[in-house]
Structure formats: C-alpha cells, structure tokens
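The complex appears here minus one protein chain, its other protein chains still in place.
Here is subunit A:
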Amino acid sequence: MSPQPQKAVGSPLSRVDGRLKVTGKAAYAVDHDIPGAVHAVVVDSSIALGRITGIDTSAAEACPGVLKVITHRNAPRLVYRDNPVSNNPRGRRLRVFQDDQVLFFGQPVAAVVATTLEAAQHAASLVEVSYEARQPTTDLAGRPGNPLLNYARGDAEAALASAEVRLDREFHLARNHHNPIEPHATIARWDGDKLTLWDKTQYVIGTQNEAAAVFGIPVENVRVISPFVGGAFGTGLRTWPHVAIAALAAREVGRPVKLALSRRQMYFTVGYRPRYEYKLRLGADRQGRVTAMAHEPTYETSNHETFWEATLFLGQMLYNVPNVSQTLRTVSLDVNTPLWMRGPGFSSTSFCIEVAMDELAHELGIDPVELRLRNEPTRDLSTGQPFSTRRLRECFRVGAREFGWDRRNPKPRSTRDGDWLIGTGVATGCYDTNRARAEAHARLDANGTAVVQSAASDAGPGTYTSMTQVAADALGLAVREVEFRLGDTLMPPAPPQGASQLMASVGSAVQDTCDKLRQQAISLAVGDRRSPLHGVNPDDVVVIGGRLQVKDQPARGETYRQLLARNNLTHLEANGLYNPEAESPYSMYAYSAVFAEVGVDVNLGLVRVRRMLSVYDAGRIISPKLADSQAVGGMVGGIGMALLEHTVTDHRDGRIVNANLADYLVPVNADIRDLRAIYLDGDDRKADPIGVKGLGELVKVGVAPAIANAVFHATGRRVHELPITAEALL
C-alpha cells in the first residue's frame, strides 16, 4: 500500500490526450509525416483456395507514378524465423509473396507501390491475377472438428442421467469482426539494416519481434512506434501480413512506404471472433442447484494455424457445479485465422451458459437472479483456490435494486407498450484477471515535473490518462506535472494491451517506478544537511503537491525543485518493474451482473434495447470516467453481438459477402439509449499492487445473454442463435 495520498487515482479525469484527439493532432499510424514516403496498396485474392497461375502486372506498371509491383514471382525470399513472442498461434503463418498458394479469400497476392496513394490504388485494380481455384471449405456447420482441449471433474454423464431437470441445447454464434474505426496501417522505413515501423498495434514489442523474424534481422534492429491507436478490440494483438508487406515494399523501392488497409480488407487478413457451435447439457435439482454441465464448444480456425481462446474457463469456475465435462473442438477451414476479440472466449461461452441458466430458472419457476445466487461457489472448483475477491452476490443485489428487478412480472409476454412487448433479462459477466511482467522508467526534472514511460499501447482505454494518475499520486505531483509516454520499443518493455492486463501490469510497474523515484528524492533530502528534512526517518516523509514533508508535521519540508536545485541536479530517475508470481495462490476474476430491458415489436421482428445496467466487481477503479467509456463501449459492443453483428461467408467460394460497414451492421447512436454502469468500491491487492482486476473485456461479457434473456421474457421466444434477427422472431 502506497503511503502516498491517492488524489488523482479515483478522480473522474478527462483524457489527458483528449484535446490532441479532438483537434486532429494525435498522429495515428498512417498520419506520421515521413519524408520521402511512397504508398503501397495490397491486391487481394478473389478465390479462397488454389494457386496463382498467372499475374499480369503490365497495365499496373504502365501507370504514371508506379514504382514497383511485387508478387510471389519477384519478391525476395523472406526468412520467417519461428517467433514465439508475437501471439502467433500454433501452425505455419502466412508468408507473404513466397509461393503461388492461396489459402483464403482476400489473401494478399500482390502489392503495388507508387508515388501517390491514388496511383497505387488505381494500379492495384489493374493487376490481373489468374487462378486455378479449388472448392474451399469454409462452413463450420455440422463438421466434427478436431479435439483441442478436454476437461472433466466428477462424473457429468452420471449426474446428468440422474438429474431432476435436464436441458440439452445447441447454440450458434456468428463470426464477428473487430471493426475498429482506424484501419490497420503501417509505415516502414529502412536505414541500412535497421527498420522503423509506425504501426497500428496493441503490442509494439510483438510487431518488433515479428518484423525481425520475417526479415531475419536482430530484434534490436527493429523499432516500432505507435503513440495512438484508433480502436482495436483485439485485432492489433498480432502482426498481420500487411506489416511485412510494407517493410518488404520499402526495402524493394528503397524509400519509406505507407500502407493502409481498406475497410474491405479489414475483413480479410486481420482476425475475427470465430463462429461457434456450442452444445450444452445441464442437469439440476428442483431447487435450482446445478449438478452437472457438459460443454461441447466448436469454433472455426484456419487450415494453416490453430487458434486458441479461453473457451473453457467459465464453464469450470463460474458456478458451483460438481460435475463438469468439456470437450473443445476446432474445425480447420480455408479461412484466415481468428484472433481474440473483446472478452475472447468468455463473451461467446457466457451467451450459452447464461441463456441456459435463464432457461433453467424459467423451467423451475425460480427468479433468474436467485438461481445464480443458489449456485455461487465458495472457492474455484477448477483449482480449489480461494477467490482473491468475488463479489458477484453484491453485484446482483445492487443491480437488482437499481434496475428495479423486483417490479418484474416473471411471466413471459406479460408487459406491453403499444406495439412493443417489453422484457427484462439478466446475466452474469466474468473475465479473468491477467497480469504480466512490465517495466517502466521515470524521470523527475529540476523544474519539478516528471516524465514516465513504458512501451505500452493505448487503443482507446485511456492508458495515457490512467498511468498519469497512478504516477502523479506515487510522485506526489499534480496530474498536469506528469507526462506519460508510451508506444515505442525504445521504452521499457510492456505486455500487450489485451486480455485486460495492461492496467494491472503496467500500472503496477509505473507505481513501483514512481515509488522508487520518490524514495530516491526522500533519501537525498533526509541525508542532506541543508534540507529541513535532514535526519527524518524516510518512512515518515510523504510528497504532496511536489513538496516533501514530514507526515505529521507538514510545515517541515521542501519541494522537489528546491531539493534538486540545491544539489545541482538536473534530474533524478528510476527504473521499476512489476513481475507477478508465476503461480498465484488465488483464483482471480472480475465479475459483473448485467441487466437489460428490451422492446420487441414482434409483428415486425424488431428488437430494441431500452436500457441496460451493469454492476462491476472489477477491483479498484483508477479512472471513473475512462471506466465509464469502457463500460458503455462494452455494452454497445454486446448489443451489436446480440442483435446485429454477423460476418457472412458465401461458402460456394469462401467470399466475405458483407465486407463493409453498410452491410456488416454495428449499433448506431439511435440504437443506444440508456446505459448505466456501477462499480463496487473495491481494491484487490491480492490481484496486483494497485488493486485492479481488469475491465476492458469484462464489460462485454454477459451483455448478449442478458439481451437474449430479455427477448425471451418479452416474447416467450427462446433464441439460441446470434445475432437475434427479425426472421427468428416473426
């Protein structure tokens, strides 16, 4: 526990980089003005499986401004070292322009480099590629799949056989794409054998290692810069083929190259939440105690890589179920590889479990909130560990009160408002608290301001702001006196901004670093005969408003500026880190209770979310305003997942049919009405030194099932498929 008063942490600060963003001064990947840069545009495969038999680049090369057309026929051989660092899944990753094979629709088959973007785009449309196409397999439906993971405790089959109540359900979840508003983009510049990349990424170190691996150069020869990211939702956690293409193009033409994917291309090579088929059997007694769950989830992956996400956790730890069996299968298809999307695994799994729990509640005539409380575990049954904190009961209690749950008539189809049937639903949300090693550096200057840095990313959560808050309190400075820098591999290493681990990890490292720096200043003062603090026990000194002072004797002290000036120091600096234990003795998760009210115009098949309330047990909330934007964003994303989002593949040729934002529907402002977030006042020091449990993923988990359960309550119609469309309700 920091001895420092916590003033910045917990205050509803506006984003420190907000002004830069709203005035257009924040430079996203492609915005960086790199002298001499030219433009590359990728040509995509129009088949999903086969080989390239010919490429006619003559028309493209004849276009004014075109510098080079790169294909597998003229591209140099690339090294593609094994690289365990950059979130590459098991398998053989796509190697750009290294052979004539086409593995999925939209795979890059050529790149055009030109002096202007317009020339490159036009020339790219003139590249004529001929193929020998084979019939691709892209449909998950009904395919047996390959077992990937198993889990069992107790005897689920026996418990199901003897259960008083049984459910046997099959769920279908559509593929979703991340669709951040900033497309993937990279600028590559070579200086001799040193490569600099300006990249949209959630993990600069991942991009650095992958680029080094692709080109077979030392990791330290690659620098990656990514100060701002215009949303990612997980798509920036891997280094996708276009990064290698940008670097390859830059090397080929001997100039820096800018490459931005088009919106359409954002559906081809940069991951997605995989489609699921999920069989779930559930057994319970008449009191609503769940005695058994048998899970058989299947999701899609590519033929060249085996994607993994955390599909099994929830089924093992969420409820007090003695008998559990799980078989996770993957189906390998002629598609690009999926990638973690907000609440990966958990968002999909929670839909199936939480809809099934709602069905059980309805079947038994037990209130859905009460049913969940009856299945609260006292420890994590998958590990036997105690929970670091688990306050799900409280989430439900507060949520039920604030939402007005007790006014609910439990009978489906019992409330009407004109043409609209009104229903309410509830679901549990949960996501695991991840932490990873992180480092930071802090420097305190003679003018009393500080600069703190770590190679983290800020894809939107507000890392600049939250880290500034942690640093300001640890240093005893005002927020405006602290600058946090991120997004550069020259900075101390940080983990990816994914799996909700960044705040816990980098935040703890920042606190450690700033604690060290403060203590250094305190040591200097108490050892300095000229300081009013000379001889004071360092533990009795705090820093408030940039002034070091005795805790119980505030008049006795001096400022950082006075201390550094008197000692002729330009600055003090410190390095710090957070290095979590490999095995925690605790089961660490963040939790939520999600309540939704929907209106269903059942004659026209319309579903509209009227209001939502989520109550979060997420540990300490560093930055309430940022937390609200996470929560609202997560609920909006959940509304999309529940009602709209669906990447459509034409299985005849593997084409993505709706590769644009007019046909891939996400919620618009008019869909978003009353969303409210409440955070339990928490502080989980068993999880990490700053007491946070992660929020960015949690906020999406449980949203879709709460909506689906509300649709059932409104209409009496149970839908086991996402998204819930008009045709399912007519």
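Quick notes
Just so we're on the same page, contacts are C-beta pairs under 8 Å (C-beta built on N, C-alpha and C of every residue); 3 or more make two chains touch, one makes a residue touch a chain; residues count from 1.
Definition applied: contacts and distances are computed from a predicted model.
Going by its UniProt record, the hidden chain of the complex is named "Xanthine dehydrogenase family protein subunit M" among "ABC-2 type transport system permease protein", "ABC-type polar-amino-acid transporter", "Xanthine dehydrogenase family protein subunit M" or "Polysulfide reductase". Touch with the chain that is not drawn comes from one residue among A:V598, A:L644 or A:L695, which is A:L644. Although one chain is hidden here, its contacts on subunit A can still be listed: residues 46, 118, 121-122, 125, 419, 603-606, 608, 643-644, 648, 650, 652, 655, 657-660, 662-663, 665, 667-671, 725-727, 730.
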